[in-house]
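Note that this complex is displayed minus one protein chain, with the remaining chains in position.
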Amino acid sequence: MRGNILGERFIVLSFGESHGRCVGVVVDGCPAGLRLGEEDVQRELDLRKPSSSLISTERREEDRVEILSGVFEGYTTGAPICMLAWNKDVRSEDYERIRYTPRPSHADYYAYVKYRGFNDYRGGGRFSGRVTAGFVMAGAIAKKLLREVLGVEVVGYSLEIGGIRAENVSLEKAREYRYRNDVRAPDPGSAERMRNAITEARGRGDSVGGIVECVAAGVPTGLGEPVFDCLDSDLAKALLSIPGARGVEFGAGFRAARMLGSQHNDPFAVRDGKVVLEKNDAGGIVGGISTGASIVVRVAFKPPSSIRVEQKTVDLRSMREVGLRVPGRHDPCIVPRAVPVVEAMTAIVLADHAIRAGLIPPVLGEKGLRS
Amino acid sequence: MRGNILGERFIVLSFGESHGRCVGVVVDGCPAGLRLGEEDVQRELDLRKPSSSLISTERREEDRVEILSGVFEGYTTGAPICMLAWNKDVRSEDYERIRYTPRPSHADYYAYVKYRGFNDYRGGGRFSGRVTAGFVMAGAIAKKLLREVLGVEVVGYSLEIGGIRAENVSLEKAREYRYRNDVRAPDPGSAERMRNAITEARGRGDSVGGIVECVAAGVPTGLGEPVFDCLDSDLAKALLSIPGARGVEFGAGFRAARMLGSQHNDPFAVRDGKVVLEKNDAGGIVGGISTGASIVVRVAFKPPSSIRVEQKTVDLRSMREVGLRVPGRHDPCIVPRAVPVVEAMTAIVLADHAIRAGLIPPVLGEKGLRS
Amino acid sequence: MRGNILGERFIVLSFGESHGRCVGVVVDGCPAGLRLGEEDVQRELDLRKPSSSLISTERREEDRVEILSGVFEGYTTGAPICMLAWNKDVRSEDYERIRYTPRPSHADYYAYVKYRGFNDYRGGGRFSGRVTAGFVMAGAIAKKLLREVLGVEVVGYSLEIGGIRAENVSLEKAREYRYRNDVRAPDPGSAERMRNAITEARGRGDSVGGIVECVAAGVPTGLGEPVFDCLDSDLAKALLSIPGARGVEFGAGFRAARMLGSQHNDPFAVRDGKVVLEKNDAGGIVGGISTGASIVVRVAFKPPSSIRVEQKTVDLRSMREVGLRVPGRHDPCIVPRAVPVVEAMTAIVLADHAIRAGLIPPVLGEKGLRS
Partner (left out) sequence: MRGNILGERFIVLSFGESHGRCVGVVVDGCPAGLRLGEEDVQRELDLRKPSSSLISTERREEDRVEILSGVFEGYTTGAPICMLAWNKDVRSEDYERIRYTPRPSHADYYAYVKYRGFNDYRGGGRFSGRVTAGFVMAGAIAKKLLREVLGVEVVGYSLEIGGIRAENVSLEKAREYRYRNDVRAPDPGSAERMRNAITEARGRGDSVGGIVECVAAGVPTGLGEPVFDCLDSDLAKALLSIPGARGVEFGAGFRAARMLGSQHNDPFAVRDGKVVLEKNDAGGIVGGISTGASIVVRVAFKPPSSIRVEQKTVDLRSMREVGLRVPGRHDPCIVPRAVPVVEAMTAIVLADHAIRAGLIPPVLGEKGLRS
């Protein structure tokens, strides 16, 4: 109960279930005066769709967003923006069985215990990756705000899939290439190898994990409200809300644990009369505040738990151990589809903090008496 | 502004500065009826003290906690509990210089920009590790609540320091040994090697990072409120508020990114008529909800940024690049002192969620008319 | 921006505009296991409809609620419940004029200034009484929770309309009669006189105000979380969110200001071995906590601002003073339709506090494996 609201000023409320009537979101706190149409949101939502049948689930949702409130004559009004996509391609019969034989490492069983059986178990219900469609809708607004008001750009890509690490490419290349390939790799060579890793696992009825890296460029200095609402704290919270996320790190991250201070510290320098950093092992955040350098965050995703390989579970009716081959249509790797979701959550947190810091005003521009 | 409050039901407000009059905390939402004395808090606070002069700062704070409110006749009353420790061993003159030549990878410069010079820069002010004394005070109450009401125990230790990884020991051994050695290692062999890594770095005027692992045993199934207030999300947020933390992972964590689903999934089994897990790669949290298995979280800490090795910074008065050897008294490794802080933050989040889930009631027991 | 969320544990997010696509609400925090169907909500919503064309607006909205999420197999699941009613009988052309000549004592002009013209002005947009349809939807759930879990009943009625004060009748009579007459009076005699007062004002193109009294019976002792989240504080906040509300008082209320302590104090007595109150001038709340006696709250409503009597306003284009006869379809008295809204807001706050106090658990009963 009550944990479906994120943010302080750019507030996101998620609702909807995998096999219910819809998935959706309400954004409260979006400034008035942002030009916004359904096409702005649809564009982002399309990036989250299964990229190709080879490496993704066969469930095909149109995912057409409808904006129900908060936009008038093409502009946000300052009122809550309710958006949703109706569920269509639902086959709930596949899920009847998991009611009694919970899928290992899925939320099925724990939701069953927590809600004493009242939860909507079909397709994972609230625990389905499908709820992230709502995250992406909210993220689309956040991204637009960040881009138009602050010039901030948020770029994610698959850094690693099935043990295959992407090459080190420039942010420009990554931005250009990532959505041109179905695994969302930042470069063509890795894309090919990652795709192979996925299809190989899929062939065996298995699944693979990976890492999404997300870079936010152009973030002004000073976002973040320590000591608790640090920018990294809030990013980590938001990113770990994505189903399947198991860890988050910033800049050098876990590698920093093995560095010396003299290696890890980012020296200050002066360029064109301004204080700059000579490198960015901090990942753009120091002391919980943005430094002005690019924010670099990585999220580790586990391999999806729905696999056709036989696993051991328990039949809750008989309380006997039984074998299970998970039925239904599933992604053999969640990483490619997680990329736009990671971008969305990153943008949501940055927009929230930019508003908190007073860098995005309550109203953008002036409409006045124009109709 | 406004980011110093953590939690929904067990609420922690941090206040105080490194070189101000005190550091402290207010806890709002602690159930009435918990037996609590200053000694309960002091015991935890003592674990955060510099463990030995060889591996820690030479600043010597007595850190004696005073409880100013919320406790009456030895029990919590349900009212806010204000606790603080007065600052005593303060040498602010050391910090005059960093006002103009910010320390690389410290918050000095970013705080200066964000607060336009109004922040208390002495000793890092609000960005100092010293504020974590308040975290530990609040954590002491959370730990007591968890232990006495739910039988939950929270055990942290240094898993890795300066690249030295601790041995794999049982939780019992770790709990017993960790506070008997000054580096908070879970076993004697690693303790020795970790201590050497620290003293060696210190000898060179440098610093080392490391990883704290924290295990919460006995956590009931069902804590966490997805989709946003997931247990892992809230733990990550709280843990990344600790100065120097750069990453957080649960269970297999980043390693999960390289596993197959068939390897990573934790099979269900039946033991004594109950559903149990055969292994715990999930780290006790699935779908944002506690599974009943031990919660296992790891926090990566960077090497402290205050080093005597010369670094490059900028003199803000002349806007010229200058060399800096950080003056003052500093920890060459923050990991040992971070151990009780990681425990505290973990306990705070668990207590908050246990109250949210209704597992810790608003009042413990009954005092009635007794005086 | 960002003020559309009410509550701490039973959380209500309002969305939608008077002449937009819909009005709606999301409830986050409703316990799992409450039997709930659209008919439960529809019943309450029907009470808010214009009661008769003589005394109400001629806008005729079907106001058919749809539950989009959070309910599965007839029970709440613990997930957010999104509900809405599509707008149908919309005549926006009536409102074109008020864009330039704001209606006195309406929010038009202030919304125009605050949102710099971006607000949806049609029909008052977010400031329309129409948004209270969403309040009533959320209130329907709160009332059901209160009734089924705690046996609490919330009964409102028109205490005064156009200066006509209702007779002093028993709660039973008021409950029985209030929704049987179109002015929501608690007794037949007053109903007649109140109706006359409304039709008379309407005949002159004018409007009248009044007072809604709301009684919550069966509220357990101990709801309310002082010092700030007092039960009366939170009720007042919620009730003043109803468009047109100008004041709130509890028990003796403003009359208490003229009483002596010896008159106002409610003596304790013993009945059947229990502590009871001999009278209830406190209105069921003392020190911000419910006393166990009935909660009695009164809300003063101003006369609706939309009148056909000519008023003075300003043409914002020419900045000249002009006369205005408000076009469109309006209620000559808001009080009758405010009655179910006052009940809804009262129930929402009580449910929120009952959950906070642990008196309504996170899950009601046990569904288990039943389908």
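The chains carry the letters A, B and C, assigned in the order they are written, with residues numbered from 1 in each.
Convention: a contact is a pair of C-beta atoms (placed from the backbone, for glycine too) under 8 Å apart; a residue touches a chain by one contact, two chains touch by 3 or more.
These figures come from a predicted structure and were not determined experimentally.
**Student:** Out of C:P80, C:G156, C:P304 or C:P340, which residue would touch the omitted chain in the full complex?
**Tutor:** In the complete complex, the chain left out is touched by residue C:P304.
**Student:** Tell me which of C:A107, C:V183 or C:C214 is the one touching the absent chain.
**Tutor:** That would be C:A107, which touches the missing chain.
**Student:** Quickly run down the residues of chain A that touch the omitted chain.
**Tutor:** Touch set of chain A with respect to the missing chain: 8, 357-358, 361-362.
**Student:** Can you list where chain C touches the absent chain?
**Tutor:** 1-6, 12, 14, 102, 104-107, 109-111, 113-114, 126-127, 131, 160, 162-163, 201, 206-211, 221-222, 224-230, 232-234, 236-238, 240-241, 243, 245-254, 256-270, 273, 275, 278, 281-283, 286-291, 300-307, 309, 311-314, 316, 319-321, 356-357
**Student:** Contacts of chain B with the missing chain: which residues?
**Tutor:** Chain B touches the missing chain through residues 1-5, 9-11, 13-17, 20-22, 24, 26, 28-33, 68-70, 72, 75-82, 84, 96, 99-100, 114-120, 125-126, 316-317, 355, 362-363, 365-371.
Everything that follows uses one rule, which is that only the chains that are shown with their structure count from here on.
**Student:** Which chain has its C-alpha centroid farthest away from the centroid of chain C?
**Tutor:** B
**Student:** Please list the single chain whose C-alpha centre lies closest to the global protein C-alpha centre.
**Tutor:** Here the chain at the core of the arrangement is A.
**Student:** Just give me the whole-number Å value for how far the CA centre of chain B lies from that of chain C.
**Tutor:** Centre separation, chain B to chain C: 45 Å.
**Student:** For chain A versus chain B, what separation do you get between their C-alpha means, in angstrom?
**Tutor:** 27
**Student:** Return the distance between the CA-based centres of chain A and chain C, expressed in whole Å.
**Tutor:** 38
**Student:** Give me the residues of chain C that touch two or more other chains.
**Tutor:** Residue numbers touching two or more other chains: 362.
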